[in-house]
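And now, chain A:
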Amino acid sequence: MSMEKQLKREVSPLSSTTDTPTETPRDDERDAEIARVCAALGSAVVDSLVKPNDDMWIRVTADAWRSAGETLKSLGYTYFGFISAIDWLPSPYGRGEDDPTAPPVERSTVIKQGYAGGDTRFQVIARLVQPFTTLGINIKVDVDDSLMAVDSWSQVFAGANWHERETHEMFGIGFNGHPDLRNMYLPTDFEGHPLRKDFPLLARMVKPWPGIVDVEPLPGDDSEEEGDAS
Partner candidate 1 sequence: MNVATLLSADVPYWAQSLLRVLGGLVAVLLPAGTIVYLFLFKMMSFMQSRLGPMEAGPQGSMQLFAEVGKWLQKEDIYPARADKFIFKLAPLIVLASTFLLVVVVPFGPDALFTNFETGVFYSLAVSSVSVLGILIAGWSSANKYSLLGGLRAAGQLIAYELPMVLAVVGVVIQAGTMNLQQIVVAQNSGSMFGFSGLGNPYVITQFIGFIVFMIAVQAELTQTPFDMPIAESELVSGYMTEYSGFRFLIFFIGEFATAGVFSMIASILFLGGWAVPFSWFGWTSIDSIDNWMNVVGPLILFTKMIVVVFFIMWIRFSYPRFREDQLQKFAWKVLIPVSLANIMVTAILKVAF
Partner candidate 2 sequence: MSLLGDRQQLAYIAAQAADARVNVELETEGMTLNIGPQHPATHGTLRIIARLDGEQVLWADPSCGYMHRGYEKLTEVRSYPQVTALVNRIDWLGSFANEVPFILAAEKLMGVEAPSRAQHIRTILFELSRIANVTLFLGDLGVQLGAVTPVFFAFRDREYVLNLIEGATGGRFHPNFDRIGGLKDDLPAGFIDETRNVMKKLRGFCDQIEDLLFGNEIFQSRTRGIGVIPKDVALQYGMSGANLRASGVDWDLRRDQKLPLAYDKVDWKVITHPDGDSFARCWVRLQEVRESTRIVDQLLDTIPAGPIMAKVPKIIKVPEGEAWVSTENPLGEMGYYVVSQGDMGPFRVKIRSASFNNISITPWLLKGVYVPDIITILASLYFILGDIDR
């Protein structure tokens, strides 16, 4: 238990560069790089974060999403990593280990945002890398709940085409200007967007968890308390 408390304390406050604890090592290379990127993007950058000796994150406005891609490409980020999305809603089904006979479990629906912050439930995230330096940057953009679409990168990075198709079918996020948003994996008439958190994972719904049975805790060992999700 003590270990866990310690870990909780160590979690640094998310978002915003200013809050990084002072004792962490400085990373001049990435600091300079993010300054260069922010200067080039100008007002498009909403927030940015550098984890020293690890990685960089920026969040751009939805309007500037496509131009941000173009700017980063011209800044040397020519290697396309991936595009995907994150649904920040906590899953209403937990890990699918609830007892079907018991009353439904109340779960929090409070959205905890990740690095570089965010205002919406869905965020699109992309990763670009500078070849030969392996300096990578993660770019996030908020997806407006009513529009559920951002601009497409497929004209900027050819490889984005398939990634956007995948994101479209898995999250239901549209990409304006994408040539061909057919389903990539799912059947054409599939309903729903599987990677949204409120899409139930059927494999965990069709049969009850075998671990629901009540057992007494072992003497002198309270660890399995934590294994019990209910």
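As a working rule, a residue touches a chain if its C-beta (ideal position, glycine included) is under 8 Å from a C-beta of that chain, and two chains touch if they have at least 3 such contacts; residues count from 1.
If you want to know what made the cut, all candidates are chains of the complex that A comes from, given by their letters.
Since this is a predicted model, take the numbers as computed values, not measurements.
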Report summary line: In this complex, the candidate that touches chain A among 1 or 2 is number 2
Query raised in the report: For the complex, which residues does chain A have touching candidate 2?
Result: 3-4, 7-8, 10-12, 14, 53-55, 57, 78-82, 84, 86-87, 90-91, 95-96, 112, 114-115, 125, 127, 131-132, 134, 136, 138, 157-159, 161-163, 170, 183-186, 194-195, 197, 199, 201, 203-204, 223, 226-227
